[in-house]
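Here the structure is laid out as structure tokens; the discussion comes afterwards.
The complex appears here without one of its protein chains, the remainder shown in place.
The chains carry the letters A, B and C, assigned in the order they are written, with residues numbered from 1 in each.
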Amino acid sequence: MVASIDQPRLRVVVAGCTGYIGMQCVRLLAAHPHVDLVSLRGRSHAGRRYSEAVPGSGVELPVADGLDIVGADVVFAALPHTVTAGTAQRWLDAGAVVIDMSADFRTPDTAAYERWYGFPHPAPDLCASAVYGLVEMERDRLRDAQLIAVPGCYPTAALLGTLPALRSRTIEPHLIVDAKSGLSGAGRSPSLAVHFAEVNESVRAYGVQGHRHGDEMLSRLRRAHGEASLTFVPHLVPMSRGILATIYLRPRAGVDAKTISDLYRDFAAAETFVRYDEAPPATKSVLDSNVAALNCTAQGDTVVVTVAIDNLIKGAAGQGVQAMNVRFGLPESAGLTVSSPWP
Amino acid sequence: MVASIDQPRLRVVVAGCTGYIGMQCVRLLAAHPHVDLVSLRGRSHAGRRYSEAVPGSGVELPVADGLDIVGADVVFAALPHTVTAGTAQRWLDAGAVVIDMSADFRTPDTAAYERWYGFPHPAPDLCASAVYGLVEMERDRLRDAQLIAVPGCYPTAALLGTLPALRSRTIEPHLIVDAKSGLSGAGRSPSLAVHFAEVNESVRAYGVQGHRHGDEMLSRLRRAHGEASLTFVPHLVPMSRGILATIYLRPRAGVDAKTISDLYRDFAAAETFVRYDEAPPATKSVLDSNVAALNCTAQGDTVVVTVAIDNLIKGAAGQGVQAMNVRFGLPESAGLTVSSPWP
Amino acid sequence: MVASIDQPRLRVVVAGCTGYIGMQCVRLLAAHPHVDLVSLRGRSHAGRRYSEAVPGSGVELPVADGLDIVGADVVFAALPHTVTAGTAQRWLDAGAVVIDMSADFRTPDTAAYERWYGFPHPAPDLCASAVYGLVEMERDRLRDAQLIAVPGCYPTAALLGTLPALRSRTIEPHLIVDAKSGLSGAGRSPSLAVHFAEVNESVRAYGVQGHRHGDEMLSRLRRAHGEASLTFVPHLVPMSRGILATIYLRPRAGVDAKTISDLYRDFAAAETFVRYDEAPPATKSVLDSNVAALNCTAQGDTVVVTVAIDNLIKGAAGQGVQAMNVRFGLPESAGLTVSSPWP
Partner (left out) sequence: MVASIDQPRLRVVVAGCTGYIGMQCVRLLAAHPHVDLVSLRGRSHAGRRYSEAVPGSGVELPVADGLDIVGADVVFAALPHTVTAGTAQRWLDAGAVVIDMSADFRTPDTAAYERWYGFPHPAPDLCASAVYGLVEMERDRLRDAQLIAVPGCYPTAALLGTLPALRSRTIEPHLIVDAKSGLSGAGRSPSLAVHFAEVNESVRAYGVQGHRHGDEMLSRLRRAHGEASLTFVPHLVPMSRGILATIYLRPRAGVDAKTISDLYRDFAAAETFVRYDEAPPATKSVLDSNVAALNCTAQGDTVVVTVAIDNLIKGAAGQGVQAMNVRFGLPESAGLTVSSPWP
């Protein structure tokens, strides 16, 4: 399907509709002016109406088990990692554009996939054809993508906060990214690690030895720049949503900080969903919006870039909708908002 | 101005645009399909662009000092209590419909006003003409109101949770309302009472001897029913937004609980912004939406009604927009949402 | 064993040491000046040192599986409901005093037990001999108790907030208790109901149709007073620890509110771990302390009592230690604190 001049309505299926990312996909797509949500797929609440499964959603479609997508133009797949990899070819064969929220197709480096998941990638050929769904980085390639791999939440923040400087070759390609995430980033499955009483009034680092999002970032940084190295440490902070990435950069010899911050201002001015703030952004200022807010400030010889996103919107569902809009020639901002509900 | 058949755009001013209620007014009105936001009034950030004053708003209008409203069809007044009372007549004379978020016009009982604020009401005549902006209670009178007194957040929750039973005379008119509010209900002015480290990990009652919202509720309950008495205890809980009201009712002799809960189901079925839940609603399920979610369950001889609202939306700004929609013949849901962004 | 004049050290076992209540038992007992913690029992971390299982405990004993208690003077049982009921006789036969944190022995009404748990009580005879571990209510009977049933957290708050008025027959014996609890009250087992992102920024009622703690309260109220009825609605609020009970009382004809509040002041003056506050107490003011803070204020014809406790200390482990102190003739406050770490 190709976007017609009068912006036809798209028939969209959400597969995996009751996890945190799937829920945001449903919510955004249900209100999207050019979308007909035609089917919701989910195992855990199969047979119930969606509004029963998700309090306050206002969406009355039934939830159905199975991964069939008859007649859909688009599938949003918010399934556990490895499930989409085994199903995507079938959806593509049925003519749908697939927008995948999992890590399955984010890097052509299938060796990394095997290292993180413990078995060979189920569809290595598709990996090569997937387009990375970070619109600000891959807008042109997304216009005719059939399989879109929506970036992880951490890589979204880190890449948006790095690319202006890295592409312009104004910084050394050795980055430190210290990221802080809310608990919805851990997914909706219960565990002691997300028990309120365990994590409230607490902050901690995790994945210090290495995190699969680090590999994802690095592969993208290298595509953009060639050589690059990265230290990435994620942290959990007691909030439901939001990511703040604090990025430590070293300017190349002779480059002053003002030159670099101007690159970020220009980047924000050119992009619908990137905002440059004069002070380091609070995650609350992008809550429930598709905006990435940036600030770039020098401290001595180091340039510190801070990037705030909502991990479930710009870091997942909203980014997927933005990519869909680009793919089908819709206004890039259709169904998305730049406004946060502060407080 | 009268609403024309083709739903003309309304020219709206927000006075008091950088408090929590004013911020939500700006946000809802900026996205309202039939509104042109023409002026933002606020003292504390006068001279700056609104987007500088309110991170993440995406609204680029300037903030201006003073309370002039040239050419406005509607004024949303989110000013400190007593300020609107001194200004409303001037706005009405200029032809605007005034939608007041303060307590100034919520009750014709100007003696209560003097008791709470310590000086005589500045405009007692206007009190008598103001229409109470609880749409589900006063929809007809709102259609030609010039001055609309938007209910307080606690009365909104308590009245929506009480009226179906009280109007039908199925309960004794002696109520206990135990309400739990997030901290934005205390307003945006800094004080020790809202310091994060003082209120996080804590819950407490306040205003136990009497709270002005109790008077407001009681005056409305008596209008609806004649005789009524009320015990009302508000509490602060560590969250930013949301009110839960737990209401204890005694059925009249011979009335069974099923009869009463059916009245609530019917009420919800008839109203766009009232939802009946089969289990007691969580405030998160109405966060950032204009919905009041209700449940009615018997425990022995007592009927327990729980009502969840977002204190800043259905409890303030959203309710004001809903009232404006009714006043101008717009679709009641224009610019409002029933969906919460869970989590 | 009987307390000697020089306050001998007690050999204490904690069974169920890695749930939230067991963890607080270990912490208090490890620092108790008259206790030797001799064995820690727990299934989920068996074989590890306790300090590995519980970050920051500073306790280096091993955790062992099984429920043997060789040579112990006292067993603190913080096991799932029904487990202690099947084991207590064995411990008693071995000469230990058993301090049970579960609901197994809180009421002689074994029919209620069967109703809540779905099978007959395993040790109905023991139920009759158990002493209810609310020291302020049963101090004398605790001095020679062998089996102590520590009250539930909600009943602790509700009873302390009711008994002064009920015993003096100054109020009608028909109570409404609206209670607000932090999430540790739900236990440490992971579930969607305690997932941070589900419960943060949210408050809700639960158990409205009836809660087993309501039965427990009512049976104790009737013991204290004869006739009594109770409406009890618990709520979950987004904090880790703390309970606030708001209790609505009706004075008997001719009794003024001052008379009643003086009863509460007298009660607090006579008790080490009851504090009377001139304003409604915040739960933070009793965090991590064994104090119950009370306030009693009239609103019209109703008397509103608010009671704040730490659900894991005065509502469980601390109360058990207090009961042990009484049982063995130790200073009632040994190993306990009245001070909260605000903020």
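The criterion applied here is as follows: a residue touches a chain if its C-beta (ideal position, glycine included) is under 8 Å from a C-beta of that chain, and two chains touch if they have at least 3 such contacts.
The shown structure was predicted, so the numbers you read here are calculated from the model rather than taken from an experiment.
Check B:82, B:168 or B:200 against the missing chain and you find that the one touching it is B:200.
Within the complete assembly, A:304 is the residue of A:31, A:255, A:304 or A:338 that touches the hidden chain.
Note that of C:129, C:191, C:209 or C:339, the residue touching the chain absent from this view is C:339.
Across A:239, A:260, A:274 or A:323, the single residue that touches the chain missing here is A:239. Where subunit C meets the missing chain, the touching residues are 20, 23-24, 27, 30-31, 54-59, 184, 200-201, 240-241, 275, 277, 281-282, 284-289, 291, 293, 312, 337-343. Residues of subunit A that touch the chain left out of view are 176, 178, 180, 182, 197-206, 208-210, 229, 231-233, 235, 237-242, 244, 246, 248, 280-285, 287, 295, 297-302, 304, 306, 308, 343. Touch with the hidden chain on the side of subunit B covers residues 20, 182-184, 188, 190-192, 194-201, 238-241.
Here is the rule we use: only the chains that are shown with their structure count from here on.
The most distant chain from subunit B is C, comparing centres defined as mean Cα coordinates. Each chain gets one centre point, the mean of its Cα atoms, and the points for subunit A and subunit C are 46 Å apart.
Inter-chain centre distance (subunit B to subunit C, centres taken as mean C-alpha positions): 40 Å. Averaging Cα coordinates per chain places subunit A and subunit B 36 Å apart. With touch defined as above, residues shared between interfaces to two or more other chains in subunit C number as follows: 182, 197, 199-201, 238-241.
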